[in-house]
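Only one protein chain is missing; all other protein chains are in place.
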C-alpha cells in the first residue's frame, strides 16, 4: 500500500520543471535573501520575487498593513527598486538561489511590460516570469489589465514574442468571471496562469472614525480568503488547458492539497508564512506523505483528483427547475 | 459631552422608517417565528424574510453548510414554500411581528419577479421588498440579474410600477464593479440597495478527495468577508444617492458601526447570529452608546462620518506616477 | 427551547479522547426527551464561528438542581476547545432541541448503540427503566475501553460486541441484532429498534429493519448552523419512494428519524 520509495513530486510549468509544486508567493519573501536564515530554499520548488516595476517605487504611505479576522489587508504599493535596481541589487542575489526563480513584473502600460520582460529575460537569472496584471495597490492601471480580457490579451500578445521563458499571468479575483481572463491569457501564449492576487478590502477604526490603511483600500489575504481562492482556481482549471498555479490562504499542507486536488499544478504560499516560515517545507512533506498514503508514486496522482460524486455538482438551471417542479407537486412547504 | 437623552436611532429607507438601523439578514431567521424565543424583535429595526420564490423550492442536496476559517459556506438553494406557501403559512406569522417586515423575493425571470412583487404587495404584511438578484445557490439565473447591469435594469424597470412599497435591490459582490449594478438599480427606481450577498467559494475534504458541499460551490459568509463587504459598501455609497444597506461578517457592534461610518443607512446581521442570537440587540445598544459618546443626539451623525485624513485616500495613477518619479530621482532602491 | 447560561460541573476524560461533560442548567431549561440535543456555544471569541450540537446523554434532577450530561469525542476544532473548559466555566446553550425517540407502549425496545452513539440510548434506557419497560441493549465498540456506560444499563438485557474481541462478541453489533432478532422470537408487532452510531452502521441496521418491516428510529448527525429550523442547512435526504418534494430539517424534524426512509447514500 505505502511504497517505500520517495514519491516523485516534480511538476512542469511550460518548459520549467519544478522539484515540487510548492512556491513562495510574490511580495512575501522579497528576493529570497531576507528569509535566507528562515527558509531552506533547497527543499521547495521555487520562489516568486517581489514584483519589479520599470522605475523604482516608494510604495504607498503608512499604514500599509492591518490584521483582520483570519486575514490581513495590505497596501504596499509594490515598493521595489525598479528595473535598474533589480539589475544592481537583485540579480546577484537571485543567481545564488538554490531553487527556481520566478521574477514578477508589473508595468503601467504595454510598453513598460515589454521593457520589463526584455530586461528580466536579459538578466539571465529568471527561470520564469510571473506577469502581475492584478495588483490592487498601484492605482487604476494595476488591475486594469486583468479585469478586462481585452487588455490582458493586449499585454500577453505584446510580451510573448520577447522571451522564451515561461510566462505566468497572475490574475485578480476581483472580477465577475476569472475564467474569461484566464482564457484570454492562454489564447495569447501564456504558459500558465497563477491566482489569486488579493481581494479588495478595507478596515475602519471606529474609535477614531478613520480608515486604517493609508490608501483606505487594500488587498485581503490569508486563511479568510481560502474558500474563495479555491473556487476561483477550480473555475479556472475547468476553463483552460495550461497549468494553473493556485494560491490564497494556504496555511497548512491540507490547504495546499486542496488546491492540487481541484487541479492546480503548483501552489504559492503567502501570508501564512509570516507567522510560520517553515510552512513551505511542511507543505512539501505533507504532499509527499499524502502521495505515499494514496499508494501512489507521483504527485500527478493528486493533481485534479477531486471526485464529484454522482448526484452532486454545481446547480444547473434545469436542475433547479426540476426540484421546483417536483416540489410544486407537493404543497407541504417550509421556510 | 454625553447627553442624558436617549439618542434618536431612526433611519429611513424610502418611505419606510426604521426604529433603528439594525435588521436581520435574509435566510438567517426564516420568517421570524423560528427565533421568537431567542430574539426580542421589539428592540431591532426589522427582519428580512427568507427569500420567497414563485414555486416551492426543495433546495439543494446535502451537505448544505460547512464551517471554514472565520466563515461558513452555504448552498441552501432558497428552500422555501413558494408564493402559495407564503400566503398560507407565512403571512399570518408576519402580520404579528413587532418590527419592520422586509420580504425577500427571487424570480427565475422577469415575469416571475413581477408575479412575486404583485403577490407580496397584495399580501399586505410587507413594509418593503428586498429584491434578491444575487443568490449564488440557485443556478445560473440566480446571479445573472446582478452580475449584468442591463439585466438588473430590466428587472427593476419591470417591477417598479407594480408596488408603492420601498424596493431594496440586493446585490452580489461577485462582480468587477458593484457600483455599476447599484447605479443601474438606482436609475430604475430602486429605493435602496443592500449588499453583500455571499461570495462564491468552495471547500474540499482532502481526506476523501470530495467537495464538501453537495453543490460543490457555495456562498461564503461570516467575519472572514467583512473587509471585502465593507469595501463594496464604501464603493457603492460613493456611487449612488439612494440608501445603502450594508452587511457581511458583522459579528459585533463595532462591525455594524464600521458599515454606518462608511455611509450605510442600515445594516443586516447574518451568520454571526447563529452563535449569538442576542447580537442584533447588542448592536442596537452599541450604536446607541456610540452616538452618546460622540456627544450627538442622532445616528445621522454616525452615518458616513468616516474621515479620510489629508494625504491618505485611494491611489490615483497620477499619484503613483508622482511617487515613482520622485523615487526615480534617487537610486537607493529597496525590495 | 431556550437560550440559557449553564455551568460546567464536571468535564472528565473517561477514555482517550472521550469526555463526559456534566452541565448544570437553570430551571428555564425544560425537561428534555431522550434523543433531543442542545446547541452549545464553545467559545465567545468567534472561533469556532458556529455552535455545535450535542445529544443529551442524560438529564438529572436532585433537590431542585438540574443537570444534563453530554458524552463527546475530541475530533476537531470545537470539541478540542470544549475539552478545555474547566469546572465552573459558564457556557451558553440553546435547547432542548429537536424531536426524540418515540417508543411504543406495548413493544419491546431494542436499543442498538455503536461507539459514542451510545449516549442518547443510555438516556433512553434510563427512561424506559423508570417506566418499567423491558428492553434489550446491544452495544458495539471498537474495543473494551471504549465501552462507556454499560454498568448504567439496569432495566434491560445487555449484550456487548467489540471489533477487537476484547470484550463480548468478537464482531459487529449488527450480528448481535440479527441473533437477538432470530433467537428471541421478536416480530415487527412485538419489537422496534432505536439506534445511534456511525452512519455506516445505521445504514445497515436500517436495511435490516426495512427488509423485515420493523419500525426503526435512528438518531442522525450532520452539519448544522442555526439548529432551530430557520437556516435550512440540515436537510435529511429521503429515499426516492418517500420523497416529499422537500427535505425534512434534521434539527427540528430530527435528529431522531425513521431510519427506513432515510437515503443513507446521500446523507453527509
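Residue numbering begins at 1 within each chain, and the chains themselves are lettered A, B and C in the order written.
In the analysis below, a contact is a pair of C-beta atoms (placed from the backbone, for glycine too) under 8 Å apart; a residue touches a chain by one contact, two chains touch by 3 or more.
From a predicted model like this one, the values you see are computed outputs, not experimental measurements.
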Out of A:71, A:107 or A:263, only one touches the absent chain, namely A:71
Per the whole complex, from A:201, A:223 or A:263 the residue touching the absent chain is A:223
Absent-chain interface residues of chain A come out as 27-30, 34-35, 37-38, 50, 56, 58-59, 61-67, 70-72, 74, 76, 79, 222-223, 251, 271-272, 274-278
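Note that only the chains that are shown with their structure count from here on.
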Outermost chain relative to chain B, judged by CA means, is C
Taking each chain's centre as the mean of its CA atoms, chain B sits from chain C at a distance in Å of 38
In whole angstrom, the CA-centroid distance of chain A from chain C equals 45
For chain B, residue numbers touching 2 or more other chains are 30, 34, 50, 56, 58-59, 61, 70-71, 79, 223, 251
Multi-chain touching residues of chain C, meaning two or more other chains, are 46, 229-230, 232, 245-246, 266
